[in-house]
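For this depiction, one protein chain was excluded, whereas all remaining protein chains were kept in their positions.
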Amino acid sequence: MQTITIHVNGKKVRGTIDERMLLIEFIRDVANLTGTHAGCWEARCGACAVELDGNTVKSCNVLAVQADGCSVFTVESLSQQRLKPVEHVTTQSLAGVYTPLQAIGSSAADLHPLQKAFHTCHALQCGFCTPGMLMVLKGFLAENPSPTREEVRMAIAGNICRCTGYQHIVDAAMMAAETLRAAGP
Amino acid sequence: MDVDYANKLVGQSVPRTEDLALLTGTARYIDDIRMPGMIYAKVLRSTHAHAHFKLDVSRARTMPGVLGVLTGAELVGKVKPWGDLMQDLLVGDHFAFAIDKVCYEGQEIAAVVAETKYQAMDALEAIDIEYDPLPVVLEADKAILPDAPLLHPNFNYEFGEGNIFDRYRVRIGDIERAEAEADLVVRQRFSSNRQAGAALDPHGCVASYDSFSGMLTLYSSTQSLFMVRDVLADSLQLARNRVRVVAPEVGAGFGSKAQVFAHEVIASIFSLQTGRPVHLVLSRAEVFRVGTARNGQIRHVEMFFKKDGKITGYRDYVIQNSGGSSYWGNQVVHIGTNVGMLPYPVPNIHIDGDIVHTNTAPGGALRGFGIPQINWAKEQLMDIAASELGLDPAHIRDINIVRGDQCPLVTPFGQKVDTTSIDSCLAKAVEVIGWHDKRANKRPYEGVGMSLGMKYTSCRHPSFDTDLSAIRLRLETDGTVTIFSSDVNHGQGHATFLAQIVSDVLGVGFEKIVLAPPDSSNAPFGLGTYASRAAAVLGTACRMAAERLREKIVAIAAHVLEVDAGDLEAGGDRIYVKGLSNTGLYLENLAGYSVYRTHQLPPGFEPTLEATATYDTPTDREAPDGSGNFSVTYAGGCHIAHVRVDPGTGHITILDYVMVHDTGTVINPLIVEGQHQGGFLMGLGMAFGEDYVYDSEGHLLTATFAEYKAPLATDVPELHHLFEIPAPSTTIPGGQKGAGESGTGPVCAALGNAVAHATGVRFTTLPITADRMLLALREKERSGLEIFRYPDDMPDYDGPRGYEDWPKPTGGEGEMFF
Partner (left out) sequence: MTPFTYFQPAGLEEAFSLVAEHGPGTRLMAGGQSLLLALKERLARPPTVVSLSRIPELSAISYAEDGSLEVGAATTYAQLQKAAFTGWHRHISAIAGNLADRSVRSMGTIGGGACQADPRYDVPTLLVASAARMVIGSIDGMRSIDAAAFFSPAGGTTLGPRDILCRIVFPPAGVFASFGFDKFRFRVFDAAVVNAALAVTTDEAGRITIARLVFGGIAACPSVAGAAGARLCGVQLNEFASLPVADIAAQASEEVLPIATATTRHRQFQSELIKTITTGLLTQAGAPGG
């Protein structure tokens, strides 16, 4: 057993763990963030991709101890989770009388441009591969802000999607690239 | 001011409401479920494809952290085998574990439950097992031979014997006469590969037994709550109202999760025995080995033509490889063959089928359900016939297809085609790809090929006489609406498209509609999400339920407003008098009357605003001659591929791919686009790479994503040539047709035909991999043949090369198998 510390999405997470624990298990079971998915445990499908010290890695093929002291960002880091008014749909009789409670969450407005583009382009169906796709594309677009469609395809060649045929994913990546370019560095 | 609420959501690309949780990582899939005291189960699986075995689990029981060990022998007489719950769904050939003999690699032998995953895995290694290997049979045409190793000697089948566990027969018209009077007969043996759904979210479950209430809750990554519940309860001999099946977020299925699995039974038994929640999620290799694969078929097909290209007959002997056990295998032949014959209303049809067991992975449902297999054979024979008759492949199809203006039409096979635009789809695809130009000005190693396919929209399975789905709606007391359904969303966008329908019918805001999580304890009985049935069948139930609910709402409004119900309209979250859309009663007020102020209700009105509707499609059972209309309506389409083959490597590049579909009335065009693109991907995988490759002893060599050639983004062409020519169904009230699978069926044949046009190499087996392509090109050059069949014309091919060597159907001529 070893005690390690990993900064997950900016928060310090300490755990005393079996050396066999993989980074993905640390993220899911110690940091309690289950958005990072395990689709194969063999470093192929890419659903487990996260950012480790600025590089995208497959977290099912990295030991947690390898990441000791490092900084990890997961899909949960992409859009801000913040307190915001509960959506209040009973607009008619009570509207305006009470102020809605605050609850934690992301709204469509908080989405990262990649998430927004995935939503707009219908780039996800079952959603299982999506976190990995988003994390890989985030790293890729930072490196190559004006990619061609072929370059996008190459960038996600380590991420398997069985639902979409990839077409809408490439569409979304191109749309997000444009948004990110317009927003500037 | 009068607002026009006629602006309907059905038909619009509304972005999906389910996306937010999926995009931000808050959605919970099966492996994300954490329960207090949860323990972990792992399964010991056979490393042999066919063997007797002896087991000693005593060491495993004493390993650290182990809370239980299960084997097959101790469950005999306590747990009921399954497979026979529904009529014709085979004998009880499924069981939680093999008892003393395994029939395929990966079959369950024993299981361990322990405090941690590592302890469970360590304990598996402490199980002592001794195998006594038996000879294996891996191919369907070998399994029917008299000296073939027998997989299940103790089962008696109604319509089969030996390794043949079921038969299929069709007798339509007079095939002898069609043959005698034919101007052209074309014949070829085609075989198709095994393919995995390989949904990215592995199969798995968490079983949680409450010892106080006696309720067993099974969270499972499944496509069908009630199919799992009923079989599980039956198998464990529990009351069905004490078995609750809940689906978390399901990361796709493609048919591979549309049945009960041994791991669901095993986890449940462990939970019953320990009183603790039991986690059992399969690894990728386990999913490949037992998560079911497409049934491989060998089809010996003959087609009869007149000089002008008219099809007069179709004769076929199908031998289907359904693996070591198969829940759906026989249905695949029935339904796939029947529907797969479209879009040609062939007058004389004669089909025999033997559905066999081999020592390979279980055959299951997979996107297309038999249609890609027959399409691969039939649509290539159409090209062969066109070439023999000197006709253009587009022309020979055009003169044979069901045409939109002939509909409604009943084919000789019994299909009632209510509407179609398949003729227009063909014309459009021909135009978009530039077919005539590309045929006339062919470039070296480039070619174009087409395929037409029609696809069931749900299906009345010959095995069980039902095709229903149900919806319950509740108008909540704040004017929001909850949808209850047992048909599990696993990527199709149920929460979105059902809400589009409800919003239109009730005039309630789209954002106020919520789909309740699928839970068998509170959802109405439905069959599940498979067979392209969500939008059309579940969507129809939803429309019916919404209309019933609207009727009730309007009745209250009419009573309160003292107007005639016929003068009222719904929109903007209220019920108002026509023309006065800014007046009227809010839905929340009406809902309030219905439960809190029941004196306001019309006399005799039953309080609460709920409505349930079940839609069972008006479809036929299979007739003794094999005919019948199994599908409520038929989607369809034309695919044309333009390919280039690299003569140095055999690599095939798809330069352009055109898909023109008829999906009837489309509820959400963006979702349907996604379905077609995804359907294409699965067809592409089947055509060019995905396969179950075995060594001679029956070990699966492709049980990882490293070896299993699932297409990557770089393998898929741009799919922007995607068109819809809607011919709304007249049988389905909203006009929808199934979208899920029409993208898959025609792909293999379209690519096969394009490759043949490009190179002169006619593939008769799948997949068309680069190595096969290159070696075929080299052998073709050596042989000097103008048309070279792969593998038939390869020197090392040892199967039948011609009609005279084909095997003859087994089974007596007088029998009918239904």
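The chains carry the letters A and B, assigned in the order they are written, with residues numbered from 1 in each.
Just so we're on the same page, contacts are C-beta pairs under 8 Å (C-beta built on N, C-alpha and C of every residue); 3 or more make two chains touch, one makes a residue touch a chain.
If you're wondering where the values come from, they're calculated on a predicted model, not measured in any experiment.
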Query = In the complete assembly, which of A:26, A:73 or A:140 touches the absent chain?
reply = A:140
Selected from A:61, A:81 or A:179 as touching the chain missing from the view = A:61
Note = In the whole complex, of B:466, B:522 or B:714, the residue touching the missing chain would be B:714
Key: Residue among B:522, B:649, B:730 or B:783 that touches the chain left out of view   = B:649
Ask   = Taking the full complex into account, what residues of chain B touch the chain not shown?
value = 118, 121, 125, 648-651, 689, 706, 709, 711-712, 714-715, 769-772, 774-775, 778
Request  = Name, in rising order, the residues on chain A that touch the hidden chain in the full complex.
outcome  = 2, 18-20, 22, 41-44, 46, 49, 52, 55-58, 61-63, 65-66, 68, 136, 139-140, 154-155, 157-159
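The definition used in the following text is that only the chains that are shown with their structure count from here on.
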Note = Chain-centre distance (mean CA atoms) for chain A and chain B, in whole Å, is 30
Query = Which of the residues in chain A come into contact with chain B in the complex?
reply = 18, 20, 28, 33-42, 44-45, 47, 74-76, 78-79, 81, 87, 89-93, 106-108, 111, 115, 118-122, 124-131, 134, 149, 152-154, 156-157, 159-170
Ask   = Across the complex, what residues on chain B touch chain A?
value = 13, 15-16, 18-29, 31-32, 118, 197-202, 249-252, 254, 283-284, 478-480, 490-493, 509, 511-512, 573, 586, 588-589, 670-671, 673-674, 677-682, 704-706, 710, 712-714, 716, 718-720
